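Written out below as structure tokens is the structure these notes cover.
Here the complex is missing one protein chain, while the rest keep their positions.
Labels run A and B following the written order; every chain starts at residue 1.
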Amino acid sequence: MNPILSFIIILIGLYGMVASENIIKSIICFSIIETALILLFLNLGNVGLGDIPIIIDGISNMVDPLPQALMITTIVIGASTTALAFMISIKIFHYYGTLEWDELLEREG
Amino acid sequence: MIKKITLIGMLIFMLFVFSSNISWLEDNIDTTTKDYYIENSLYETGSRNIVTGIYLDYRLFDSIFETSLLLITVSGITFMYKKDDPTL
Partner (left out) sequence: MKNSQILVCISRVLFPFVLVFGFYVIVNGHLTPGGGFQGGAILATAILITYFIIPERINIIDGLVRLEKHLFLWIIVVGSLSLITKGTFFTNPLPIPAAISFKRIFLVLLNFLIGSKVAIGLVAIFSSFIEEGRS
């Protein structure tokens, strides 16, 4: 797998965040960017199709264990930020009655 | 329409910059930390799974503040889900 592929997915998520008109779609694009970032880091650690990073007999060519340990952090933080964003969007819907960016900007100004 | 065309042009420019930078990165990968972890991880931390050894021994500071972030998120969500307050 190429790192350019995961960067293309990051760009797709960025385009979706800018061009979408609904808050829920923006949050979905946010988590697309995050998943692509995880894929990019795991690709950079995987040099030449290694095995799992567990010390047992018969495994010689391991992948780099440091990006995997960092990406555990990223997965948990991503789950919590996505949940917080959904809760705030529920509160926005209860207060304003809509979830479209344009109507919200008109309502505020 | 002109806005979307400009946006797609900017994204293609970012892809070009990234792909021209990533081409030389494959040759310069440094395996010093990887070799150190494979060599000394079982002796220093006592864990056969190197990932567990990293996030529970070498980088425990990181893990503890990650769990604190999860605690703050849970507190915020349970603070916000009570819907009697109209301003919240």
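The rule is simple: a contact is a pair of C-beta atoms (placed from the backbone, for glycine too) under 8 Å apart; a residue touches a chain by one contact, two chains touch by 3 or more.
Every value quoted in this text rests on a predicted model; they were computed, and no experiment measured them.
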item	value
Where the missing chain touches chain B, by residue	42-49, 51-53, 55-57, 60-61, 63-64, 67-68, 70-71, 73-75, 77-78, 81, 83
Residues in chain A touching the chain absent from view	52, 54, 72, 75-76, 79-80, 83, 86-87, 90
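FYI, only the chains that are shown with their structure count from here on.
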item	value
Euclidean distance of C-alpha centroids - chain A vs chain B, Å	10
Residue ranges of chain B in contact with chain A within the complex	4, 7-8, 11, 14-15, 18-19, 22, 25, 29, 31, 33-34, 37-38, 41-42, 48-51, 54-55, 59, 62-63, 66, 69-70, 73-74, 76-77, 80-81, 83, 86, 88
Residues on chain A engaged by chain B in the complex (per definition of touch)	3-4, 7-8, 11, 14-15, 18-19, 44, 47, 53-56, 62, 64-66, 68-69, 72-73, 76-77, 80-81, 83-84, 87-88, 91, 94-95
